[in-house]
Structures are given as structure tokens and as C-alpha cells.
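Below, a portion of the complex is reproduced, with chain positions unchanged.
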């Protein structure tokens, strides 16, 4: 039986990635695609790589009849998502890919996003969408908040270690390297090819990046005490991929064993042999995360690596994984395609 | 029912691409993978992006028991393929991805490849593997010769036009732009990242590229007279993709109509609206070909574009498409995944 879904904000990269993934999903049917500024256009003109698919024309959200929709993927910009979701009928399940419902504490939301949350009841209802760690709640949820792509990468490396108490909580450094597609399809000078190619730099340095709100929330909850990591993202001249290099104090063997145990039954989380080094190119376009632990020359220290594709496992793949759970389907449906290399 | 397949030469890019595609094919099962120099290794160490798959260990060809194999993909280097194929039992179907069986005329083989063919009987048996144009023969074939990736691209643009007699056969220019993966995983200085990135150049200029053997053979057969195109391939700083820009003399409307009619029922060939311009990024990682016709300002001239992914539609995707036909399966099985963009 086919479930009808709608994608709001289908003219952005996460929207297109959802369509790409769902195209081979046997039990989902795309019933509606919205894109306010491009309403009326064919998806093929906005994303020619999807031209071979039989897709509905782009419409405004107002034009969608949600009565026949089982689940909505909301891929709207941050801060606009909450108002739209508040208007959707409560019979519809929702996976939100924006930042609007990631932070449970309204004060934290205000701190990181600069204004008060407008839908605190919805925020209270939302389940944090890092599938591997919230699976039970996601299955029962009506509203799931997709995580930040950087936030997801860092958590895959650190959650099991913090939960198991095997690392020093005060000495965690996350150095993250990301491709440009995570910044979306917006017209900003620093996203131009001529500006970005052949160079790289940090951004939001000094632990000022908004995804720290997620790290703080999740790591502190796991530890039962406040945890503040040091976090620097970098923008690389490439389209897809995130690599987190995480520096921790702890025993490498114990850390490796902890990660290995945490992910032993996870279909998408692959812990490489100790000392191996994950590469973003080996997860490109897929829903897999590659992780590994490397001991440092100094005893009691090591580096943990996590690599994923920001548009797939970091957002739209994760969203589909959550949707599968919410609809009672096999969690891996539509998500087992191998990475594209070279 | 599952068909058992073997891939010979699985440590190259076309071998890996076959594994990637077959991973989501419901009716094929990979029973053996060979790689002479890397025999004994796990595929995961040679291609970490395939790590999540349950694959047989790499072996030498000699170690494979072909009695249980239904079909072999032979992704060996040019000139070594013919000797290996001669040793395979005649009960096994074969899709060869090398250049060894593309040219029907032994003299032409000698001219373009510099030595006599060693298996002329096999060469006589082989069917040229451009699926859309040899479908009937491929269904019945035991041995199918995959086309050159450049040769495929040019033929998608030109075959219907030559067959229909709508262009001047003496004034055909094919200017082709290709990514680097078509050159394979071999250790050559000019394939190094530092040599290739940030620059581009022609190669095999002066119509000396070996794929001209295929153009000559196919176009002359279609035209019923010798046809010699002018052909210049260029190497671009990117991994996947081929764009052919084909300059012809003829009436644009007639040419557009001819292409459109030729491909109207083809699942993988998409003729864009007249004047649209295909991009390699919109077919990346997929089995689709995008084509279009653009009239020139001068009457009686136009440009025909064709874009495809050299590793998919240009080789391994084409090979799987042919295998599907040879095994009596739906031609599109395992091949309908959408392109990866961005």
C-alpha cells in the first residue's frame, strides 16, 4: 500500500534530495510539491536531473489539499517552518527539516536563533530526529524535527562515548569539514564557484555555530550535567560531505569498543577497523555513516572520525528514515543505494 | 529468481560501478569478483564505498567456478579481454566492457588497436552493445561488446540523423568534453589531481582517438557509404560525465523531429525542448542521456547536444541494461535511480 506524501519547499536542495530518494521507494507516492516563488513551474525546469520522473507541478502551500496526505516533509527555511506546520491538520504526520523544532528549551531556541519561538506547544510535541537514538519515540511521533547536518555528524561520533562515560567531558574538540550544499541554494557571494573553489576557511568559529544548541542539548542530557564542546566548522570546495574530526581524552580501546557496540546492529552506521580513516567520498550520495577511532601517540587521547553526506544522512536521508518509522515501514526502504564513487 | 553473475576486473572503476548498480537489482546476485593483482583482498579495502555490501572476496579468474554462473561482466583492460573470454564455457553469457569486440572488421581492429585480433571467431559472434539500436540482437546474443563511452555519446546524437538522411555526411564535427574517470584507475602522471585540476585540454586530437573506429563502423553502416567525422575529445577537471557538442549541416526542425521520434519510447533517452542545453550534472550517476537540438543563426546548420555519465550509461549502466535483456529481464531493472545533484 502506498502512502501519499507532500514536500513543502521542494525547490531547495533538501527538497530535491527527498524526491531523488523517494523516486525508488516502493511504498511512497509524491502527491504534492510546493515552492512558493516557483509555484506553477514544472519540477523538471527547477531540477533538470529529476526530469525523467512523473511529478506533480509545483504549487503554493495553500493549494495543497492535505486531507489525502499521510506525511509531509517540510523543507522550508528556518523560522518559516513553524508557522506553516501550525496550520497543517493534525491527521498529517510531519518530518520537519528546518531548525525550528530541534531545541526543546524555548530559551535555547531564542539564544541560538535570535527570536522567541512562535509555536511552543508544537515544539514541546516534537521528537528530535536522530533516528538511531530516538527510534522508539519517532515511531510514535506526529512531528519529528530533523537534526542539523553538522550536529548529526558530531553526535554519531560522540553520543555513545558520552553516554558510556568514557571520555573527559571538558576536553572535547570537534573540527568539522563540510561541503557547500549544506548552505542551500541561496544567492550569497561566498557561495559562488569563483569565490569558493580552490580555497577553504573556517566559519562561525569560536563555537558560535547554531548547531551548538543541539550539541549542548543532547550531550548535556546524556551526561546529566552541562557539556560544552569546542566546535569549528570549515567550508570546503566540494558539494557534498561532512567529516568530523573529534579530539577526545580517553582510552582508545575502550572508545573503539564503545562505538562498535553502539552501532553493531545499525544498518547505516559502519565502524571501520581501528586506525582506518573514513572519507566523505565513500559515503557520497548515500545514507551511510563511516566512523573510526585512532589512538594518539600520547596515552589517554584519541581522535574519533565520522563521515556522512550532509544532504542524505545529514538531512533528507535521515528524514526519509524517520518517515519510514512513522509510517510503520521498514526503516531502510529507499535508502540502501550504494555511495557514488568516483 | 536470481541470476548468478561474475565480474572480472572488479578493482577498476567500471567494475565498481557494476557492483554499485547491481546492489539494488532484485534479480541479480554477485557470485564472484576477480582482480588479479588484488586477489585475496576484500572489496571493502579496494572500494570502501561498497563496504556495506556482503560481497565475495576478490579472487583470480582461475579460481572462479563458472559452472554456476549465468552471466559474466568482463571489465578487463583492452587486449586482455579477448584471451580470457575465449576460455569461458559457452554456457555463460558475456557482456564485455573492453574495446576488444567493438569492431566487426578485423582490419579496422588492427588499424585502431595496433595489432591483429586474436579471437576472430568470437569477434564475429559479438553483438555491438548500444542497447537502443541493437536490442533485438542483444536479446539473443551470447557475447555483447560494450561500446566506448565517447562512442556511445556521439552515436546517441547522430545515429537517428544519419539513418534518416537529414544531415550532410561530410560536415560532421563532434567536439566532446569528458571527465577523468573514463581513463580508469591507472597510474599516469596526467591523471594526478595536481596535474588535472584547474585546467583542461584536448587529447587524441586530429581525429586519432580509437573510438573513431566505432564511429566509422556504425555511421558508415547506417549511411551505406563511408562516413568520416571530425572528432576532438577534451579532458576536464571533473570525475564523471561526457558532453558531446555536435555541429551538423541540416534543418533544425527536421533534426529535432527526427531525434524526438527516434527516442519517443526509450526509457533512458530524454530529448529536451528545442533550444534547451543538457548538462552532465543532470545525468550524473544515472543511466539517462539528455539530448537537444539548437538551431544556428545560419540557416541549414545546427548543434546537437548529448550528455551522459561515462561510467553509467557510457559503460556499466549500458552493460547492465544489456545483461537484463540477455537474461530476459526488464531492461530497466536496477537502472532507474535518479541522478545525483548537486
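By letter and in written order, the chains are A and B; residue numbering begins at 1 in each of them.
Simple rule for what comes next: a residue touches a chain if its C-beta (ideal position, glycine included) is under 8 Å from a C-beta of that chain, and two chains touch if they have at least 3 such contacts.
Computed from a prediction, not measured in an experiment: that's the story for all the values here.
The complex is a homo-oligomer: every protein chain shares one sequence, and counting across the whole structure file gives 4 copies, of which 2 are shown.
Operating definition for what follows: only the chains that are shown with their structure count from here on.
Averaging C-alpha coordinates per chain places the centre of subunit A 36 Å away from that of subunit B.
Touching subunit B in their complex are the following residues of subunit A: 13, 16, 19-20, 23-24, 47-53, 181, 198, 239-240, 270, 272, 279, 281-286, 288, 290, 311, 336-342.
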